[in-house]
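Working notes for the structure below.
Shown here: the complex without one of its protein chains, the others still in place.
To keep things simple, chains are lettered A, B and C as they appear, and every chain counts its residues starting from 1.
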Amino acid sequence: MMDKPKIAMYWCASCGGCEEATVDIAERILELTNLVDIVFWPIALDFKEEDVENLPDGSITASLINGGIRVTENERMVKLLRAKSKIVVAYGACSAWGGIPGLANLYNKEELVSLAYHEVPSVDNPKNVTPQATTVVDGVKLELPELLPRLLPIDRVISVDYYVPGCPPTADVTWKAIQTLLSGNLPPKGSVIGASEKALCDECPLNETKPDKVLLQDLKRPHQIIPDATKCLLTQGLLCLGPATRGGCGALCVKARMPCTGCFGPLDRVTDYGAKTASFIASIIDFQNQDAIEDLIDKLPDPVGTFYRYTLASSILGGKARDRES
Amino acid sequence: MIQEPRVGVYICHCGMNIAGTINVREVVEYCKRLPHVVDANEYIFMCSAPGQNLIKDSVNRCNLNRVVVAACSPTMHEATFRSSIREAGLNPYLLEMVNIREHSAWVHSHEKRRATEKTKDLLRMAVAKAVLLEPLEDLRVEVQPTALVLGGGAAGIRASLDLAERGYKVRLIEKLPTIGGKAARLGRVAHGDRTGIELLKPLMDSAASNQNILLHVNSELVGLDGSVGYFKARVKRSPRFVNERCTLCDKCVQVCPVEVPNEYEFGLSKRKAIYLPFSGARPHLMAIDPAACNKCGECLKVCEPNAIELDQQGEEAEVVAGAIVLATGYEPYDPPPGEFGYKRSDKVLTLFQLERLLDPAGPTKGELKLNGSRPRSLAFIMCVGSLGTTANAHPYCSRMCCASSLKNMIRIKELYPDTEIYAIYKHIRTYGRHDEKLYEQASANLVKFVIFEKTPSVAVTPDGLIVGVHDATIQEDLAIPVDAVVLAVGMSPTKDLDKVRAVVKVGCSPEGFLREAHPKLRPVEAPADGILLAGSVTSPKNMLESMMAGSASAAKVSALFANGEVHVEPIIAQVTEEFCSGCAICIAMCPYGAISRKKVGEKRVAEVDSALCKACGACVAACPSGAMQQSGFKDTQLMAQIAAISERRGG
Amino acid sequence: MSDEFEPKIALFACNWCTYAALDLAGTSRMKYPPSFRVIKVMCSGRVDPQFILEAFKDGADGVLVAGCHLGDCHYIEGNFKALRRVTLLKRMLDRFGIERERLRLEWISASEAKKFVEVAKEMTEQIKALGPLSPRLEVRA
Partner (left out) sequence: MKEVVINPITRLEGHGKIVVCLDDNGNCDRAYLQVPELRGFEKFAEGRPAEDMPQITSRICGVCPMAHHMASTKALDDLFKVEPPLPAKKIRELVYNIFMLEDHAVHVFILGGPDFIVGPTAPRAERNILGVIAKVGREVGLRVIDLRKTLRKTNEMLAGRTIHPVIGLPGGVSRPVSLEEAQELKTIGEKAVDFSLFTLKVFKDFVLSKKEYVDLITSDAYTHQTYYMGLVDDKGSVNFYDGKVRVVRPDGVEFEKFDGRDYLQHLSEHVEPWTYMKFPYLRNVGWKGFVDGEASGILSVAPLARLNVSDQMATPIAQKAYEEMFRILGGKPVHHTLANHWARVIEMIYAAERLRELANDPEITDPNIRNLPIEIPRAGIGVVEAPRGTLIHHYETDQRGVIRKANLMVATQHNSARIALSVDKAARNYVKNGKIDDGMLNMVEMAFRAYDPCNACGTHSLPGSMPLMVYVYNRNGELVETVSRNVPSTERR
C-alpha cells in the first residue's frame, strides 16, 4: 500500500482567520483525511517540535503555513518545516505578503512598544515599565521573545513553492489549492494556486456595467456615498481595487456593496501590488491640471496604507526606510 | 522553447570620440564577466563595413542570440546594426543599443574615470535587458489607394486635385450644397485683380469633373473605424431636394415665398429657401434649405424639368479609404452683439462682410454702399477677436486680417479717394515677401494709423458712430466720428470641430484647433498615422498657406499610397488574454482609440488594434494586472534593466 | 579619487524629447555630472511606479522622470499620465521615509539640452546633500 501524502499545517503571525478558513471547508475535510495524513497541525493535534525534527528531510509532502514572520520563533519553525517538506505553501495574505500586520513596517518596533505601554490613554504606568526581553524576578530569568525589526512574508526567510491568496482564502480557494497539490500535476514553482489567473473584475457581476472609458473625476470614501448597487463601484468614485486584485473570492465584498480592498493580492505579472495599484488609479484621474490632480489625491487620506493594505511587507521597499543619520 | 541567452557586446571607439574619454578596453573586459555574455569586443568605427562584419562574424562564430552595441545614439545607427544582425541571421529586434557617445563620452570628458564607470553601468543594464529581448516581426498593412477628403474649401480641393492627378481615387466630402469654402467668397484677393471665386473656379470645375474625384456635397462623416491603410468611414448625405435635371432657370427662386438671410453673403442680403449658393457653385444645381422651406410646393409647379423632389431622403454610405485628409476649415470670429457696436448698428460690419461688398459679384456689385449710402469715413478696428483684445477674443493672432484689411483700405481709396480711413490697430503684422508693401501703400494713401494698447470703443449715437481710442503714440484720447466701422475679425476653429473629433480621434490644442503630430516637423500630419490635417483646421491660414497645406497633405497621402503597404515598428502593446480581466482601465489610456473590450464567452477582455497602436506604453503602465505588455519594453525587460543599476543585482 | 558620495540617479527618458535632448547635450559637448543612468522609454507615460521603487531599491539615490512638455507629447497626452502617477507616488514616498526630492519629474523638449544640464547639476547636488539611500532600505542594520 502506498503511503498517503503527509501534510503539515502551521501558523506564524496570523490572526487565526486562516485556520478558521481551513476549518470552513467543513465536510470536505473528511474527504481530505482519506487522501492525506496530517502529521502536524498545532491547533488540532498534539505534537512535539522534536517529532518534526526527527522526521527525515523532505518527508512531509506539503506544509501549509499561514501568518508572517514577526518573532524569531516563527523564523525557526518555518526553516524547520522547509527542511522537512517537499513543498511549502504560503497560505493566506500574511504568509504570502505579510498581510495587515505588515503595515507595522511603516514604523520601527520601538514605536509600536512605546505606544502600547506608555502612550495609550488607558495605561497607568508611572514607572515607565516596558516588557523586556529578560526580566529577573527572584533570581529567575523570565524571557520574552524579541520582535524582529520588520514583519516578513515567509518567502523572505525560506524558499516557497506555492501561494494561496486571501485574507483569508475562501473555502473554495482552499479546496482548489489542495486539489492542485494532490493532483500530481504541479504548476511551476512560485505559482499562485487555488485562485484565478485574472483580476477580480473578471468575476465581478458589475464589470459589464462599466462605460467605455473608466475615468475618475471624484473620489469617495465608503462612508461618504450610498452607491448604486447596480453599477461598478470604481466608476462611482469608490476606490475599488478589483482591477489590480487577483480574483477567486467571487467578489464577496462588492456583493456586500463595499469596494475590494485587495486581500487576494497581485497578479502574476505584477511585482509590487501597491505601486501598480497607485499607477492604475493615478492613470484614470481625469484631470490635466496639477492642482486638480492634487485635489483629487487629497481625497485619499493614506495611499500607502490603502494600496499596500495586505502587501506592504512583500513590496519592493518592504517598509519604511530607516532615518537618515545626521 | 527557451533559449539560453548568449549575448555579444560590441563597443565602438568612434575614433577618439568615445575612446578619448572612456577606457574602452576596461569596459570590454568588464562586460566579458557579465552573466550571459559570451563575447565582447571593440572597434574603432563599429558602423563601418569592417565593424559591422566584426559583429556579423561574431554572431556566427559565437552562436550569439542577443547583441548589445555601445556606440552613438540609436537615432544614428540603430537601423544600421539591426540590418547587420539580420544579415547574420538574427532577428533585428534582438539588438540593444547603448548610447555611450552622446550620453557619456562627450558630456563627461572632464571626468574620464567616472565616465568609464558610468559606461560600465549602462552596459550592465543593457545586457540585463538584452537577455530578455524577444524576436519581433514588423507589422504590415495593405493600403487602400482611396483618400477621403473632408471639407471642400481651398485646402480640400487642392489636396483632392493633387491626388486625383496622381491617379488616386478621392472622395471629397462637403457638408454644404457646394464646394468652394470661404475662399470662394473672398472679394478681390491681395496682390492681383481677381476675386476669390475667379481664382478658385477653375479648380472647383476640375474637381467637379475629374474622373477620380467623387463629390459628396450635403454630406458629413458620421463614423470611422479602422486605421492607416484601411479606414471604414460612414458618410451621411442629407437630401438636397433638387436633382441633376435642374437647368438653373431661376423660376423656382422667383416663386418661392420664403426669404432668409443669405449666409453666403454673411447676412448682407437675403436668399430664398430654394437657391443657388453663389454663381459658380459646384455642383451647379439649385438646393433647398430644409430649415427654411415650408413645403408649399410653389416651386414644383414652375419647374419644367421636374428637378425638384420634395420627398427626397437622406442616406448613409460606407466608404473605404487608406487615408483621411481633414480640411474642415475655420469660421470667422463672430463678435458677440454689442462688441464694438456690432449688430447694434448696421454701419458696423465685419471684414468678411466688407469683402462681399467690394466683390463685383456681391450684393452691391462691388460698390461700397451701406443701406444705399456710401460712407465717407471708415474706421477699421484691427485685432478683433484676436490677441485677447476683448474678453471673448482668442489669445492668438490670425495673421491674415492685417493684410486683408490693408488690401481693402487700398481698394476703397482707389474706388473712392475722398474716403477718410482710420486703421485702429494693436499690431500690424505684414509678414512675408509681399505684405509689407500693402502697409506702405496704405500709408502712402493717407490712411490714418492709430495704435492702441487699451481696447478702443465704438459708440452708436443718433448722429453716427464715434470711435473712442487712446492713441498710444501721442498718449491722447481721441473720439473719431465715422460713418462706418469695419471689424477686422480673426479666424476661429469651426464650431463643428468637436463633432469631427468625436468621429476622427485627433487631439486639439488649447485654442481649439486640431493638433499636428509636430508643429514644425510634421505640420500636416495628425499624430495618428493616415490622418492628414490641411488648411486652417490646425491654425489660421491665408489662401496661399491653405493651398500649400492641401498639396503637402496630398503628397503625404501619395507617399503612403505609393508604398502600397504600411510597416509598423512592432513595439506595440499586446494583451495576453489569459491574464486580462476586462477591467477596461487601459481603454481610457489610449489617445488613438486602439483598445476596445471584446466579449469572449460571457467575459470581457481587452483587444488592441495593432494598426492603431502607436507604442507609447501608457496602457501598459496603467494595466493593473500586467496583462498588457509592450513588445521591446516589457515590464520584465525594463525591470531587469533597472535592477542592474548597481552591481549587486545586475552583475 | 575622493571618497565623496557620488549619487546614482535613474533617468527615465522619453524617446522623442528628453532622450533627444540628451543627444543634443552630447553633440553640443555640454558637461554635466555623470550621475545619470538612462532608461529609454517611448513615452514618459510608460513609466510605471514599480520601476521607480525598483530603482530606489536597487541602488538609485534619485529618480528623474523626464518627457515632452505638457501639450507637446508625441503621444498627445502620455506625459499627463506620468504627471498623475508621479504626483501620487511622491506623496507615498513620504510615508516610506524617502525624501520627495529624490523623485523628480521634468519636461525637457528635444531642443532643451541646456535645461537638462541645469536640472542634472541641480538634482545631483540635491541628492548629494540628502546622502545615499540604499543603505537605509536594507532590512537589517
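We take it that a residue touches a chain if its C-beta (ideal position, glycine included) is under 8 Å from a C-beta of that chain, and two chains touch if they have at least 3 such contacts.
What you are looking at is a predicted structure, and each value in this text was computed from that prediction instead of being measured.
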| said: According to the contact rule at the top, which chains on display are touched by the left-out chain? | reply: A
| Pick from A:A13, A:V214 or A:L267: which residue touches the chain that isn't shown? | A:A13
| note | Contacting the left-out chain: of A:I100, A:I178 or A:I297, that is A:I100
| Mind pulling the chain A residues that touch the left-out chain? | 10-21, 23-24, 26-27, 29-30, 32-33, 37-39, 42-48, 67, 70-71, 73-74, 77, 99-101, 103-104, 106-107, 109, 111-113, 115-117, 119-125, 129-132, 135-142, 144-145, 147, 167-168, 221-226, 252-253, 255-258, 261, 263, 301-302, 305-306, 309
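The definition used in the following text is that only the chains that are shown with their structure count from here on.
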| Pick the pair with more C-beta contacts: B-C or A-C? | B-C
| message | Taking the mean of the CA coordinates per chain, how far is chain A from chain C in Å? | response | 33
| Of all residues in chain C, the ones touching two or more other chains | 48, 50, 54, 77, 81, 85
| chain A, residues touching no fewer than two other chains | 270-271, 276, 279, 283
| Can you list the chain C residues touching chain A in their complex? | 48-50, 52-54, 56-57, 70, 77, 80-81, 83-85, 87-89, 91-92, 95-98, 130-131, 133, 136-137, 139-141
| Where on chain B is chain C touching in the complex? | 73, 75, 99, 101-111, 113-115, 117-118, 121-122, 125, 507, 509-510, 515, 517-518, 527, 571, 589, 591, 614-618, 620-622, 630, 633, 635, 638-639, 641-646, 648-650
| query | If you look only at chain A, which of its residues touch chain C in the complex? | reply | 106, 149-150, 152, 156, 270-272, 274-276, 278-279, 281-283, 285, 287-288, 290, 293-294, 297, 302-305, 307, 315-324
